Structure formats: C-alpha cells, structure tokens
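One protein chain omitted, others in place.
Chain lettering (A and B) follows the sequence in which the chains are written, and residue indices restart at 1 in each chain.
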Amino acid sequence: MKLLIFELYKIFSKPRTYISYGVILVIIFLIDFALLFSGQEYIDFLLNTFKDSFVIEGNILNGYMISYIILQTLIIHMPLLVALVSGDLISGEASSGTIKILLTRPNTRSQIYFTKWVTGELYTISVVILLGIVSLVFGIMLFGTGDLMVLKSDGVDLIQSDDLLWRFGLSMSLAVLGLSVVSTLSMMISAFVENSITPIILTMAIIILFTIIGTLDVPLFDLLRPYLFTTHMLVWKNLFDQDLNMNLIESSSVVLLVHILIFYSVGWYYFRNKDILN
Amino acid sequence: MKFFTAIIIVCLPILIMAQSAKKSVHACFEKFNKIQSYKANVHLDFDLPDINMKSKDAKVYYKKPNKFKIKSDGILFLPKQNPYESFDLLRDSNAYTAVLVNAEILHQKMCKIILVVPIKQEDIILCKLWIDDQAQLIYKMQLTTKSNGTILVEHYYGNQTQYGLPDKSIYEIEINKFKIPKVIALEMNSKKNKKAGTDEKNGTIQMSYSNYQINIPITEI
Partner (left out) sequence: MDESAIVVRNLYKSYGSFEAINDLNIDIPKGKITGLLGPNGAGKSTLMRCILGLIKPTKGDIEILNENIKTGIPSVFRHIGSIIEKPDFYTYLSARKNLELLAMISKLKADQINIQQCLDLVNLTGRENDKVKNYSHGMKQRLGIAQCLIHNPEIIILDEPTTGLDPEGIIEFRNLIIRLRDEFSKTILLSSHILSEIELVSDHIIIINKGRLVAQGNIAQMLNEEDMVIYLETDDLPRTESIIKNNFNSTALASEEFIQFNLNKEKIPNLVQLLVENNLKIYRLDTKRGLEELYLNITSTHQ
C-alpha cells in the first residue's frame, strides 16, 4: 500500500500527468461551446436524410448526446494521453537512475511492477472518469437531458433517457478496459527501454498500425482483425446500441483481458530478470 | 338535342356523384368540427427502417382549427404532416372538388374512395379518403402536399366514433436510406455486413390513443 502511495505521489507530482487532464477539460469545453452555438446546424446536417419524412420532436442536442460525441471524439486520442504516463512508469525511472532507489529497497521486483501497473490503471481510470463525469455534468448543465440519439453510419438508435446512466457507466468501464491494454502495453515497452519517449512512440505506432490493418478491406487482414486489440477497444460503443449484443461485448472484453494478461506477463518477466546497468 | 341529351346523360351521374362525395366528406368534417379541443394519451410504436427505437408514451393535444401537438419527455420521430392539415381544405366545401372514384371494403366496412382536389393553388395537391358513409368516418387518408410529399394514414375506431376520433392510427411513411460517413460515425474498425436494399423504404408509426378528454381547455398549445 505504501508502495502504491509512493507511486501515486510521484506521478501526481509530475506536470506531464496533468497534461491529459488539461487537454480533456479544454476539449470538453471547446466542444460544448462549439455545439452550443452551432450544434443545431451539425444535427441538421447529420439528420438531413430524415427531413423529408419526419418532424423530430424533443431535445436532440442534449447533455447525453454532447457527452457521447465528446466520448467518441476523445477516446480515440486517449491512448496517447495514457501512454504519456504509463510509458514513463519504468523507463522514466531508468533514465533518471531512480529505478536503483526502488530496487534497492525491501520490495520485490514483482511488487514494484504490479504497483506501477496499478498506478497506471488508476491513472487511466481517473482520466476516463474525468472525461465521463465532466462531459456529462457540463453537457447536462448547458444542454439539459433527453433521449440519446446515436448516429451510426447506417442508421439511428434512440435510447431513452432513463435507460442511459447505466449504459454510460458500463461503457466507461469498457473504455477503461480498452485503455488498460494501451497502458499495460506501454508499460511493457517501458520495461524494455531506458528512455521515456520510445514507449510512447512505439505504443502509438502499434495502435496506428493495428487500426490501419483493422480498417483496410484486405482478406488477409480479415483473418487478423479479430485478434487485434484495437478492433475491440471501441467495444464501449456497443453499449449504445438499442439492442445490446452481449456476446460481442463479452467476447471483446475477453480479448482485451487476454491482451492485458499477455502484455503484463511479458513486461513483468523481463523486468524481474532485467539487469540495471545505467 | 340528342347531343345535349347525351351530355346530360353522361354528366348528370357525375354531378350527382360529385355532390354525394362532397356530402360524405363534409359529413365527416362536420362530425369532427364539433370538437373544440381534446387531449389524450398516446402510445407510439415505431417500425422504421434504419431507426431503432423503443415504443414511447406521449400526450396528444388538439385545438381548433388545426393546432396539433404530441408531447413527450424524450425524442419522437413523427410524421411530417399535421394530420389536421387537410381539415383546412375541407372546412370550406367550395374550396375543393370531391370525386368518388371507387369503393373498397376496409375494416369490414364498405368505404367510398373519394379524391379531394383543391380548386385554388394550395400546399395540398391531393387528398384521397376512404370514407364509411354510414358511420361518417374516414378510415384511411392519403395526403399529398407540395412541401412534405405523400403520407398514408389508416384509422381504427373504437369508443369515440361520435367525434370521429380514432383509437389507433397507423402512419405509413416513405424514408430515404440513412447514411453518414463512417469517419463521422467513428466506425473505423467496424466491419458490418452491408445491408442490401433500395435507397427508399417504407416505415410505419402506430399511434394508439387512450383516455380522450374532449372539449376541455387546452393550454399546452
């Protein structure tokens, strides 16, 4: 526990930790204010197809929709913010030499690795919670509540407001799970290198590569796609389907958990046997 | 003389039929015209392609001459046409021509199919009505307007036949296929099966009314 407090104290003493929080708050406020002034045009543009057939009654541009827009906009960029901190957890200490302080105290390397991982997880959770809560609260303050209209490429799902909060809660948990893979991956890379920048760049490079593989319509990639964690990272969005596909949510969660387990094990094994030479 | 006789023989039934059609339409209108206002609960069921939403409960308000509003806590997809828009036209029997074109059994009732065509240039282009003459009820209406296209609505009656108010109305609506770019919907990784089909589809909205309160003061609209 003391080791965890020690790790938390350290990351929350570093300015870079607050970059993510700052970026999230700035983006939330920017999107909120932009939609406050021109949100109706944006909605009209998106719902143009229906304008000949329907009158859509009710508060479409409500706090839930704003929060959903912010979530899906920001979560794409969250891996970078998470890697910024998780990628520094071990390599940052290696480059500054402080890893020697840690390893020459009465704690095992496994304890140290686990504590650092938990710290990365807590940071990831804090980022997602901040994103979720601020976007929801601020969105509701500015735009009120209402049903959530989820705009998909081939249709619209309308979820009733009394059916939303648990979906937001569970989707945040799934977003945390997805980002935990990123956090564990960047920490694993962090165990292998001696500088903080490589884990961040390498993590982002892997995510970009996997996303490209996941996006391209090539038969070979179709075989790979189910095994890439990036395919499952956006599973949180499935919580906003009118008819929940629990099988998909469960299988994606399992794939993400397996990735976390693999990345954790590889990083832990290497760190446990690593020679500290600098 | 034979020529005139022939014209009279041909036109008279038409004139009589036109008068009869107009009478049927007017009778239905007059029945409804007794209502100053009403309020009711409405349960909406949606069966709309590309729109996935659950049933909703709402309240419906009407105030003479044609103010109509459905209010709900959440979001509703509603037919674009006001169902009472046609009543603007039907109010003045000199403003339209009614032609009986056919008859059809609908809901076990023999219904006249009457075309109502405005005389002046109006937003309404054509109104096709299925009228049960005996009960003086409109069982089906197809309304074509310049601004909002065509809508088909079928009414089912129960307790409120004396006012011509339905227990259930089913609106059939033409809908264009909904499409937005995947990038905007942030579906970069999704590989959904492409749905085959045309760009235009039909959907229905079913409104089931209950707890009518007729001719009470309405402040909501």
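Just so we're on the same page, a residue touches a chain if its C-beta (ideal position, glycine included) is under 8 Å from a C-beta of that chain, and two chains touch if they have at least 3 such contacts.
Since we're looking at a predicted model, the values are computed, not measured.
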Visible contact partners (per top-of-document touch definition) of the missing chain: A
Sole residue of A:L102, A:V134, A:V182 or A:L202 that reaches the chain not shown, by the stated touch rule: A:L102
Missing-partner contacts on chain A, residue numbers: 2-3, 5-6, 9-10, 13-14, 96-98, 100-108, 273, 275-277
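Here is the rule we go by: only the chains that are shown with their structure count from here on.
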Intercentroid distance (Cα basis), chain B paired with chain A, Å: 49
Of chain B, residues touching chain A in the complex: 50-54, 56, 70-80, 148-149, 173-182, 184-192, 195
Footprint of chain B on chain A - complex, ascending: 46, 49-50, 52-60, 72-73, 76, 146-147, 149, 151-158, 160-161, 211, 214-215, 222, 225, 230-231, 233-234, 237, 241-243
